[in-house]
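A single protein chain has been omitted from the complex, and every remaining protein chain is retained in its original position.
Then we have chain A:
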Amino acid sequence: MSTDLQVTGSVRRARRARQRRTLAVCAGLLAAALAAFLLSLATGDKSIPLPDLLATLGGGGSRGDEFIVLELRLPRAVTAVGVGAAFGLAGAIFQSLLRNPLASPDVIGISAGASAAAVISIVLLGLSGPAVSLTALAGALTAAVLIYALAWRRGVTGYRLVLIGVGVASALTSTVSYVMTRSETMVAQQAFVWLAGSLNGRSWDQARPLLLALALLIPLTALAARALPALQLGDDTARGLGARTEPSRVALLLCAVALAGVATAAAGPVGFVAFVSAPIARGLLRRQDAALLPAALTGAVVVLLSDYIGQHLLGPHQIPVGVVTSVVGAPYLLWLLATANRVGRGG
């Protein structure tokens, strides 16, 4: 009996330690996000000191500061937070659900679907603004349905889905290249900036629909994520534990695709954010959970910092945020491929 109590005690201690770690990591990430957020609001052609910045945000700043902060910088920073959180969350869901670190929407063709749809709408249909965002969202959803349908064989396994996703991604990427070669230089330039994933000139017109979508999608994701710990154990075990596997998986994947879709619609396919956020969060947590909330916070920090770097630290021209994130993400992808094959965990 006393050993039982001891074991119960140690189980409780382990759980408490985990909770403390999660709390500390989330608090740290939140602080980092807040710092990066304020930094990006304060920095620019006109630097605004912190007291003035806080006064402006509180509604008591000068007219000039108010315009610069509330109309120019705030929507961009808010979009960065939203896009980062959405990509981070989407990547964490895909990776843990499909049990494969490669299975993030930017690797398996969801983002490529959005890009192809956006480029076609810019180049061939002459659309711009919100219309491009909407087609991008539709493109992400269509690509997801296509990949899921092709990968479905009495259920979906991670490895199959990743391979088919990579195949679909390259088909869509060549579609993009083909369309680009057929376009006028000016139009191609516009399409190219979109393809790189950029936050340049984001106004409330982009930020508002993104925030609305996230206000709906994040609670839905939290609901759907309840089945995730069971689903990670394989379908038979999950069903034995009383999870409704297929509906739960479809709900989670739909949330993830929609999150990646609205993020891509707002900022273009900001490369590798979905791919690296969850692994970074798991590294900080020092454990291999789904880590949805920490991944979302990590995504926000990554995009805010990358955008800051691209905007202010790399010379006189603004570098699209997607270029900066790719510089970080691509080496990680290579490292993952190299080490995964070595320990035989490619699937």
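Everything below uses one rule, namely that contacts are C-beta pairs under 8 Å (C-beta built on N, C-alpha and C of every residue); 3 or more make two chains touch, one makes a residue touch a chain; residues count from 1.
The criterion applied here is as follows: contacts and distances are computed from a predicted model.
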"Carbamoyltransferase N-terminal domain-containing protein", "DNA-directed RNA polymerase specialized sigma subunit, sigma24 homolog", "Iron complex transport system ATP-binding protein" or "Regulator of SigK" - which is the UniProt name of the missing chain: "Iron complex transport system ATP-binding protein"
Residue touching the undisplayed chain, where the options are A:14, A:215, A:314 or A:337: A:14
Chain not shown: contacting residue from A:175, A:200, A:232 or A:318: A:232
Residues of chain A (touch criterion as defined above) contacting the omitted chain: 3-4, 7-8, 10-12, 14-15, 18, 96, 99, 223, 226, 229-230, 232-234, 236-237, 239-244, 287-288, 345
